[in-house]
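Structure provided below as C-alpha cells; questions to follow.
Only one protein chain is missing from this complex, and each of the others stays in its spot.
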Amino acid sequence: MRRGFYIGRFQPYHNGHQSVLEHISREVDEIVIGIGSAQISHLPDNPFTAGERVLMITRALASLGCPFYVIPIEDILRNALWVAHVQAMTPPFDLCYSSNPLVMQLFKEAEITVQSPAMYERETLSGTAIRSRMINGEPWKNLVPPVVVQVLDEIDGVERLRQISQKD
Amino acid sequence: MRRGFYIGRFQPYHNGHQSVLEHISREVDEIVIGIGSAQISHLPDNPFTAGERVLMITRALASLGCPFYVIPIEDILRNALWVAHVQAMTPPFDLCYSSNPLVMQLFKEAEITVQSPAMYERETLSGTAIRSRMINGEPWKNLVPPVVVQVLDEIDGVERLRQISQKD
Amino acid sequence: MRRGFYIGRFQPYHNGHQSVLEHISREVDEIVIGIGSAQISHLPDNPFTAGERVLMITRALASLGCPFYVIPIEDILRNALWVAHVQAMTPPFDLCYSSNPLVMQLFKEAEITVQSPAMYERETLSGTAIRSRMINGEPWKNLVPPVVVQVLDEIDGVERLRQISQKD
Amino acid sequence: MRRGFYIGRFQPYHNGHQSVLEHISREVDEIVIGIGSAQISHLPDNPFTAGERVLMITRALASLGCPFYVIPIEDILRNALWVAHVQAMTPPFDLCYSSNPLVMQLFKEAEITVQSPAMYERETLSGTAIRSRMINGEPWKNLVPPVVVQVLDEIDGVERLRQISQKD
Amino acid sequence: MRRGFYIGRFQPYHNGHQSVLEHISREVDEIVIGIGSAQISHLPDNPFTAGERVLMITRALASLGCPFYVIPIEDILRNALWVAHVQAMTPPFDLCYSSNPLVMQLFKEAEITVQSPAMYERETLSGTAIRSRMINGEPWKNLVPPVVVQVLDEIDGVERLRQISQKD
Partner (left out) sequence: MRRGFYIGRFQPYHNGHQSVLEHISREVDEIVIGIGSAQISHLPDNPFTAGERVLMITRALASLGCPFYVIPIEDILRNALWVAHVQAMTPPFDLCYSSNPLVMQLFKEAEITVQSPAMYERETLSGTAIRSRMINGEPWKNLVPPVVVQVLDEIDGVERLRQISQKD
C-alpha cells in the first residue's frame, strides 16, 4: 500500500489539478488531497469555502479509479509545525507531491520524500488567472472540470467573487 | 439530492456509529460525516488523531452503498459560531442527525432540521466504555468494525491509550 | 470625571448586579460594565450570548441616572495580560469594583484601585442558583429585573438552558 | 421595534460616520454600532484602541436622539463565520447598513437585509485621509466631531500616530 | 556534543527539579530546560509567570557547571504537534528526560530517546504539595533552593498564591 499526499488551495479546482491527480493516481494506491487554508473564504484570492472545495474535488474525481481522501487543512501559521499538523489531520502517507518551494522544504526537513509534479501542472493554468477571468467576464469554463462549473453555479460563486473583489 | 450530516468524535469509531450510519444511508442520498474535536489527540478521552479517525471511518464504510464525505472539524470554542463553522467546512446538507443536546439546540437555533438517531445508537456502546476496556485489558474488538481493529493495530493505538492514561 | 469599572459574566444579569451598580452609580460619574467570557454561550454555566447580555444590562439600567458603557470582553486566557486587555477594550477608568479574588489581585498588581462591593451583592443571589432554578422549574423571575424576564422570553432562554443542560 | 446594525473601524470616528448614523437614526428605533478590528491598535492604519473608539463614538452621539449600542467586535479571521460572530456579540438587529462589498456579501448570504448608506458617507471623508493629515500636520479637526478632537487630545492620539508611522 | 531536554511547569522550581538537573548535568554537555504552560499564570495551580520561573531556574542553577538554556514553551493545545513545537523553540537536542506519561509517549512517537529521571525526583516533592503548604502557612522554604525563596519574596509570590486561591 503506497499513499501519496497532494495539497493545494483549489480556488477553484481546475484542469491542472485534475491532470496532476490523474498522473499521481497511476503511481500510488491511494491519494490524500489536502485543502490548504481551509478556514479562509470570501476573499478575492480565496473566494470559496472548504466545503465548497470538497464538493468540487470529490465530484471531479468521481471516475478517477484510485481511492482518495479529501481533507480540509486549516492554516496553523507556524511553518515549523505544519508537517506535523498535516500528518495529524490525514491518514499516513508515504510521499508528497508538490512543486511549492515552501512545502517542498518543510517536507524535506521532515525527511518525507517529495516529488515535483510541476511538469503536468500549470503550464497554462493557475487559480489566479481563472479568478481574474471570472471577475472580468472572460471565458473560464473550459479551464475547469464540468462539475466545477456546476458547483459554482449552485453556490453562485462567480457573483460572490465579483462582489467581494470590488473596491470598498 | 438529499444530504444528511452526522457528527461524532469517533474515539474510536464503533459498531454504534456504524449502525447509525447504515440507518442514515437508507434515508439520504449522501452523508457528510464530521469528525469533531479534530485537533485533539493523545488524551485519555481523545486518543486518536483526526487522520487516524478518517482512516477508521472510511474503511469501515467501504461497502456502505451510499456516497459519504469524512471531514475533520476543529473545535471553534464559540458555540454561537459552531454551526456556521460546520457549514463552512462541509458540502451543503439538508438535515442533521444527532442525539447530542447541545448539537441539537445549535442546529435548531440555526433553523436546520435535526433528527435524533438515538434509538439505534449507544444502547450498549459508547466510546468511553470501549476506551476503558482497552485500558483495562478487557475484550473490546467485538464492539468495533474489524477494520478499526486493523487501524488500531497499525498505529499501536491501544498501547498509546494505555501509556497516556497513566498517572504522572 | 471619575469612571468606575465593574465586570461580571451576567449569566443572567440579576438583582444582585443591579444593586451593586446602583450603589456604584452614586460614587462615580460614569460606569464601564465589562461582560466577561463574552465569546462563550450555549453552555450550562454560560448559556447566553454577549449580545443577549448587553440587551439585559442596558434595558435594566435604563433609569440608572448615571451614564454607563456595556462592553463585551472576550477571554484572553493569559491572566498576566488580562488587565491590559480590559483597558484596551474600554474607556479609561479610575477604579475597579470587584469581589472576585483573581480580578482583585490582577488589578492590584497593575496598581489600579479595587473596591469590593461584596456586601451589596450575592447575599442571597448568584447566577448559579438562578440557572439551577430555571433548569428545575423553580421560581426565579423575582430574582432578576423585569426586563431580564422579557429578554429571556424573547430569546426562549430558559428552554435553551434546559436543553443544553441535558446529559448526552 | 426595528434595530439597525452599522459597522466601521472608526480610525478615527469622523463626520462621515456621524452623518450616516444621523441618517440611520431617522429610519430605525435603535442602532447597534459595531467597532470592527477591535483588538487592533497602535498601527498606522489602526492607531486607536477599541476603548478609545467607544469613547469617541459615544460622546459624539450624545445628542442623537435614538438609542444606540456601541460594541467592540474582534476579528474572527474566518469570513464564513463573521456574521454569526457579529450576531453573537450584539443585540438582535433587523437590517445592516453598509457599503463595504465584503460586508454586503456576507450579510446577503446570511439572508439579512443590507442597505447601502454610501451616498451620505465618504464623499469627502475617509479615515485614511484623516490619518494622513494628522501625520503630515495638515488640518483635520474640522473633519471630525469636536468631542473626537477632545478624546484625541486626552490620549495624545496624534502624537501616537506620528510615532508609530515612522520608519524603523 | 550531547544535549538533553527537560521540561516542567516549575510552579515553583523546587529541590526535586534541582536534583534531577544535577543528575542530568553529569550525563550531557548542555541542558535545554523548557518551561511548560509558559503563557499561564495567576491560577492556583499555575501561580507564577514564565519570566518569574526563568528567574528562579537561572539563579538556582548558577553553579551547575553545565551550560543550560531556559526556554518558555507556550501551550500549543494540539498534542500531535507538541514535539515539533518544542523543537522549533529550542536548540536541537539528542534526548529527552521525562517521567510524564504523555511527554514520554509524544517523544517516543517522534522517535526521540526518552529517559525517565523518576527515581531522583518527586520522592517527597511536588509542586502541588509546596503550593498547598504556601496557602496553608505550613513550612515550605526548605523544599526549594534558597534563591527561589528570594525570588518569591521579591514578587510577593506567596501572597499572590493565597489571594488567587480564595473562593469567589
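Note that the chains are named A, B, C, D and E in the order they appear, and that numbering of residues resets to 1 at the start of each chain.
Just so it is clear, a contact is a pair of C-beta atoms (placed from the backbone, for glycine too) under 8 Å apart; a residue touches a chain by one contact, two chains touch by 3 or more.
As the structure is a prediction and not an experimental result, all values here were calculated from the model.
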Out of C:C66, C:L81, C:I112 or C:I135, which residue would touch the omitted chain in the full complex? C:L81
Absent-chain interface as seen on chain D, which is shown: 39-43, 49, 160, 163-168
Applying the definition given at the start, please give the residues of chain E touching the unseen chain. 38-39, 41, 49-52, 54-55, 58, 69-72, 74, 87-92
Name, in rising order, the residues on chain A that touch the hidden chain in the full complex. 77-80, 99-102, 104-106, 109
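By our rule, only the chains that are shown with their structure count from here on.
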So which chains are sitting against chain A and chain D at once? B
Rounded to a whole Å, what is the gap between the Cα centroids of chain D and chain E? 46
Report, in whole Å, the distance between the mean C-alpha point of chain B and the mean C-alpha point of chain C. 37
Inter-chain centre distance, chain A versus chain B - centres from mean C-alpha coordinates, in Å: 25
Residues within chain A bordering two or more other chains: 39, 41, 49, 87-88
Taking the top-of-page definition of touch, could you list the pairs of chains it picks out? A-B, A-D, A-E, B-C, B-D, B-E, C-D, C-E
